[in-house]
Every structure is written in C-alpha cells, then in structure tokens.
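Only one protein chain is missing; all other protein chains are in place.
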Amino acid sequence: MGSFKGHAVPGTFFCLIGIWWTVRCILKYTFKKHKRTSFLDSKALFHRIEILEGIIIVGMALTGMLGEQFIPGGPYLTLYDYKEGQWVQLMGWHHCTMYFFFGLMGVSKILCSTIRSLPVSLTKLMLSIALLVEAFVLYNHTHGREILDIFVHQLLVLIVFLAGLVAFIELFIHANITIELLRISLILLQGSWFFQIGFVLYPLNGGPAWDLVDHDNIMFLTICVCWHYAFTIIIIGAIYAFVTWLVKSRLKRSCPSEIGLLKNAEQEQESEEEM
Amino acid sequence: MGSFKGHAVPGTFFCLIGIWWTVRCILKYTFKKHKRTSFLDSKALFHRIEILEGIIIVGMALTGMLGEQFIPGGPYLTLYDYKEGQWVQLMGWHHCTMYFFFGLMGVSKILCSTIRSLPVSLTKLMLSIALLVEAFVLYNHTHGREILDIFVHQLLVLIVFLAGLVAFIELFIHANITIELLRISLILLQGSWFFQIGFVLYPLNGGPAWDLVDHDNIMFLTICVCWHYAFTIIIIGAIYAFVTWLVKSRLKRSCPSEIGLLKNAEQEQESEEEM
Amino acid sequence: MGSFKGHAVPGTFFCLIGIWWTVRCILKYTFKKHKRTSFLDSKALFHRIEILEGIIIVGMALTGMLGEQFIPGGPYLTLYDYKEGQWVQLMGWHHCTMYFFFGLMGVSKILCSTIRSLPVSLTKLMLSIALLVEAFVLYNHTHGREILDIFVHQLLVLIVFLAGLVAFIELFIHANITIELLRISLILLQGSWFFQIGFVLYPLNGGPAWDLVDHDNIMFLTICVCWHYAFTIIIIGAIYAFVTWLVKSRLKRSCPSEIGLLKNAEQEQESEEEM
Partner (left out) sequence: MGSFKGHAVPGTFFCLIGIWWTVRCILKYTFKKHKRTSFLDSKALFHRIEILEGIIIVGMALTGMLGEQFIPGGPYLTLYDYKEGQWVQLMGWHHCTMYFFFGLMGVSKILCSTIRSLPVSLTKLMLSIALLVEAFVLYNHTHGREILDIFVHQLLVLIVFLAGLVAFIELFIHANITIELLRISLILLQGSWFFQIGFVLYPLNGGPAWDLVDHDNIMFLTICVCWHYAFTIIIIGAIYAFVTWLVKSRLKRSCPSEIGLLKNAEQEQESEEEM
C-alpha cells in the first residue's frame, strides 16, 4: 500500500461499488414507485444481482489479501520473524485484516441470498462491522508518521467511521432511500479520498512533494474533503436524474397508454413516501 | 470574516431564518390543531413558501461566497500562488465552503418542492450535512490563535454540531414540534453567538479589548452562552404565545359560531398530540 | 457553594425529587396495571401533582439563585467590577445559571399542565436541557484546581450528562417504565454524589482532609461512585416493593371481591407490558 497504486486500488474499488450501489438504490426506488407496471421481474433480478455482488466482493477481497501478502517484499504469510525477534510487515497484515472483513461481508451476502432462513439484516450488520473494523485499524495505523500523513488518515477514519455508523443505523430503519444514499455517498467519498491520499503522499506528476509539516496544507485538506463530498453529492444527483429519465423513457416506450394512470398513482403515493 | 461585520452578517442570517422557522413551525402546528377549519389553503401556501425559502437561501449563500471572494484583499478565486509557493487566503476559502453547502441545501429545497418524485426528507438531510460540514470546518479553523479565540469558536462548533445532530435525528422523527423547536432554538443560538464572537474579538465601542489569555473570560463566556440560550428559549416562547393568540383571534373573527365545536375538538385531539 | 453546605443543599434537593419521582413513577405504573379498578381519580390527581411539582421546583431554583447572590461575600447581582477590571464571583454566577435552567424547567412544567395546547413533551425537553446545561457548565467549572477535585467534578459531569441524555431519549420513547427508572436512578445518584463531593472536599468530622493529589484516592472514588449507584438501585427496588405492596393491600381492603378478576387481568396484560 505504501505507493500511489496501493491507494488507487481500494479507491477504485470503493468508487465503483459506490456508483453501482447508487444506480441500484435509485432503480429500486423508481421501480417501487411505478409498482403497478411489472415490465420487468425486478425482484428475482435483484436477488440474482445480490449473489453476483457477493461473489465480486469476495473476489476483490481475496485479490487484495493475496496482493498484500505476495507482492515483492511482502510478508509471504510470515507473521513473526523468530530470528530477528520482530514482527514481519505489520502494515501489510493490517491491510489484509481490513480486506478479510470485507470478504466476510461478501460471504454473508452470498449466504443470506441463498439460505432463506437467514435474517437479511445480517448483511447490513456485516457491512457495518467491516467499515467499523476498517476505521479501528486505520486509527491505530499511522504511529510515528508526519502530521499531514496522520491528518489525511484521520479524515479517512472519520469518513469510514461515519459510513459504518450510518450502515448500523440502517439496521433499524428499513427502506429509507435518504439514509441509504447517505451511506453510499460516504462510501463514494471514501473512494475519492483514497485517491487524494495517494496524490498527497505519492505525487504522480513528479512535481514538488507536499510539505508534510506545513499547517497550511492541513487547512487546505480540511476544505478539500468537503469539496470531495460536494462533488460526491452532485455525482449522485446526476445519476438520480439519469436513472429516473431512463426508466421513464423506457416505461413510455413499453406501455405508453398507462402513463396517464401512472401520473395519478404517483401523486397518490406521495404522502406515503414521506414515511 | 476577520471583522465585526464578517461575524454580524452570518449572525443576522441565522437569527432571521431562525425566527422565520419558529413562526412557520408554530403556525403549522396551530393550523394542524384547528384542522377542521380550512379558512386558508395552508398546504399550497406552505408549498410556495418552501420554494421561496430555497431561493432566498441560495441567494444568501451566493452573496456570502461572492463577498468572501471579491472583498478587497480577498482571494479572487485564486487558490494557490505558484510564485510564492503558498495557499491564498485559506480562511476565505473555508468560509466559501461553508456557504456552498448551505447553497446546496437551498438547491435541494427548491428541487424537492418542484420535482414530486424526490423524497422530501432529502432537504432535512442536506440541512444536517450543511451544519455538520460547518462544524467540521470550524473545528479545523482556529489553528495557532489565542486561547479565548479558540474557546469561542469551539462553543460555536458545539452549537452547530448539536444543531446538525438534531436535524439528523429529525430525519427519523416526523412531525414532532418539540424536536423541531429544539433544532430551531440551536439555529437561533448560533446566530446570536456569532454576534457574541464579533463583540469579543472585535469590540465595537472602542472600549478596552478582551484579554484573550485570561481564563476568567472563558469562565464568563461559559455561562454567557447559557444565557444566550435561555434568551433564545424565552424568545421562542414569546413567539409561540403571539402566534397562537393571533391565530385564535383571527379564527374567532372569521367563524365565531364554530368556536364551541373547536374547543371540543381540541380536547379530543389532546391524547393524540402526545404521540 | 464552596462549603459542605453548598454541596449538601443541591444534594438534598436531587435526592428528594429523585425519591418522589420514583414513588410517582411506580404508582403510575401500578395504577395502569390495575386499570379496571378506578378507586381513585388518579389522572386528575396526577395533573394537579404536576402543577404542584412545577411550583416547588421554581421555588427551589429561586431559593438557590437568591442564596448564591446574597450570601455574605456573594456577588449581589454585580457581574463586572469596573474599578478592579475583573469579573465578580464567577463561581456564584455559574451556580445561578444552573439553577435558572431548572427554574425554566419548572415554569415549562406549570405552563404545560395549565395550557392545553402546549405539547407535553416540552417539559421533558426542558429537563434534558437543564441537565445538559448543568453538565456543560460543570465541565468548564474546575479550572486550575487539584487533580482529585477535578476528578470528583468530572464524575458529576458524567452522571449529569447521562441523566440529560436519558431524558432526551425519553422524548422519543413513551411510557417505558424501565427508561424512566434509569433516568430517576441517575438523578438520585447525582444527589448522593453531591454529598460525596462535600465529604471529600470539606470533611465534616474534623478528621484528616483527603490528599487531593494522591492517585489512590481517585482509584477509590472510581468504585465509590459505583457503590453509590448500586445503593441507588437497591433503594429504588425497595421503594418498588413497598409501593406495590401498599397498593395491593389497599386494593384488597377496598374491593376484596374483585381480586380474583384482577389476577386474571394481570396475566392477560403481561404480554402487552413488554412493549
């Protein structure tokens, strides 16, 4: 991980999964609104998608863990060097631990989708645990580094902790698109912040490195994370507009006569949506 | 912002919006109580007011951002001075960031009022985010200043954070006037505390400036913020009494014969109100 | 307050109100269980008690405020000494501020009981605010004192903060005796801890004063507060047993024939009580 690539890989992962979840969440919400039109067997589809998602998450976590272990100079599954009397590559083991919990989340996703007796909220709990464990490990991760390095990681801890907290709250609040989008926006922010950490600590362009002890840089990164979040919110808004437009245009083409009914239905449901 | 005026402007803004929200919240509550008398098409009115509110908030946020950028000595949209190799006016950019999120909140208010498919709770979420972002930026805002300067800003952070937290809780608790008034009281407190910061750091009367390292001043400001809050509570109580009296007197004039029925209705509804 | 008496007075106040609330809460719960027997017009009684309670609380808060202001050596309503250029008796003003918020709570109790249009939860909100303000002021109260003095006050802050938090949670959870007893137990603990602070800082028996810098004393006070809480729990349990026994024995005397019915009713209601 101690490189730009090491931060870009999880960043890309969280950005992709965040965008995918945004699309899925908004699709689900739009389908639910137009529930009288069953132009697609959406429930069965979502079920199969859930399993696929679980497999992809497990695959990504495995890739991450194997990558951390078997890169040149990695620990190669050795934890303690008895000759030297010291721990081997604890940073790598930290990253493995975080990946492992996301793997567990993927496994629970697959199990909850295939075994019907399992409570569905288990997946949400595992997501919350994976995020909180990530925040906990990252919190104890940056001992003895420079002030700016610690600061960018503390911001990451804050983001991940908030994401975990919102996922935990979701356990008790069902089918609330607002809170779901909040959690997803924090996941997306996490992804884009991984890139920012990469840019700060391992500048790509070969330009002058950031001064790690200058307090002005901290002042800038404070607002930088807010701009990332504003950008995230705008991205989600754009996806919302696009998905809603897509669904409406496809509905119009497949069943133009029903549109009039739909509009009335929408207005009726409005008061329920507030719940 | 580094002046009395810079603190008075947002202070005035938050005081005005706080008082307006108090009036609106109590009006809504009183109308709901007398729901059998439809002397005013209140729902449509509230809807149009919502849009107007959004436009005013966006306007105020734009004014704030432009003011911060183009005051004499402001950054003029320059973020980094490549010649000097340093950030330009980061304080100004901090304030812009905070204003921007309130602007986003205004935009979401307009969108949620005009586009019917959007969930209404999105506005509340954006208010909560705007307040929490403000608290976060303010928390990292006062590096290297005097102890009293930091203390008054930390109190502001506490107030803003609590307001954001209550706005977040409101996402899950619907139509509860108590919690709504709590959030509004914290917004009002924020406004009046902005003035207090202005008075402490930039005394108007030309009298002796406050000693920024005297701990007794901290001891006083600790209770001063409580007095501000007590004053806020009394203001809200006065508005409540006035609005209730106004509505009742207008109701009496417009439909004197229904009053007897109303009184019974009130007593019946009483047990529901507790919910 | 800087004496044993100054700590014993609020301690007594909180102990008395805690014990009274325990009795009232358990009475209410027991009456509700035996709701088929209306041997007492309990609802109207509780209503009048509420007003009386409010008047007593306002009276106590006024006494506390006047006492703080007009004791010999008190501030006599002077806040700033312009000759000396310093604040007058800020400690006294701190205590006044705390008393004032409890007074506000009493006023809101009277208003909510007399004016029917006011939401009842307002009283609970004001109680929560009074406790949180107390915790906030106490937190900033002990600057520059010895380590043990700070520690006992920090424990007080913790207790008061938890009581305020539980009162805030009660806003959303209605008619739950468990959470109500939890809040009352923390109020009782506050009262008994006031006495403990008095004993530690101003020993009565003329014996050797506590060593304010010995860390062993902190270790002891850590468990001492737990013992106080255990004692509080046992007191509440004893009151519960006594009140339940009293109500049952009076019920038996007044309507012996209904007892058989009551027993069945109890068993039926059992599953509802869990809610």
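We call the chains A, B and C, going by the order they appear; numbering starts again at 1 in every chain.
Here is the rule we use: contacts are C-beta pairs under 8 Å (C-beta built on N, C-alpha and C of every residue); 3 or more make two chains touch, one makes a residue touch a chain.
Given the structure is predicted, the values throughout are model-derived calculations rather than measurements.
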Partner chains on view for the chain not depicted: A, C
Of A:Leu52, A:Leu77, A:Leu90 or A:Val213, the one touching the omitted chain in the full complex: A:Leu90
Options C:Leu66, C:Ala209, C:Ala230 or C:Leu246, residue touching the unrepresented chain: C:Ala230
Sites on chain A contacted by the missing partner chain, in the whole complex: 85-87, 90, 93-94, 97, 100-101, 104, 116-117, 119-122, 124-125, 129, 133, 136-137, 140-141, 143-144, 171-172, 174
Contact set of chain C toward the excluded chain (per top definition): 30, 33, 173, 176-179, 182, 208, 215-220, 222-223, 226-227, 229-230, 233, 244, 266-267, 270, 273-275
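Keep in mind that, in the parts below, only the chains that are shown with their structure count from here on.
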Shortest contact path, chain A to chain C, counted in steps: 2
Rigid-body rotation angle, chain B and chain A, from Cα fit (steps of 5°): 90
Mean-CA-position distance for chain C and chain B (Å): 32
In chain A, residues with contacts to at least two other chains: none
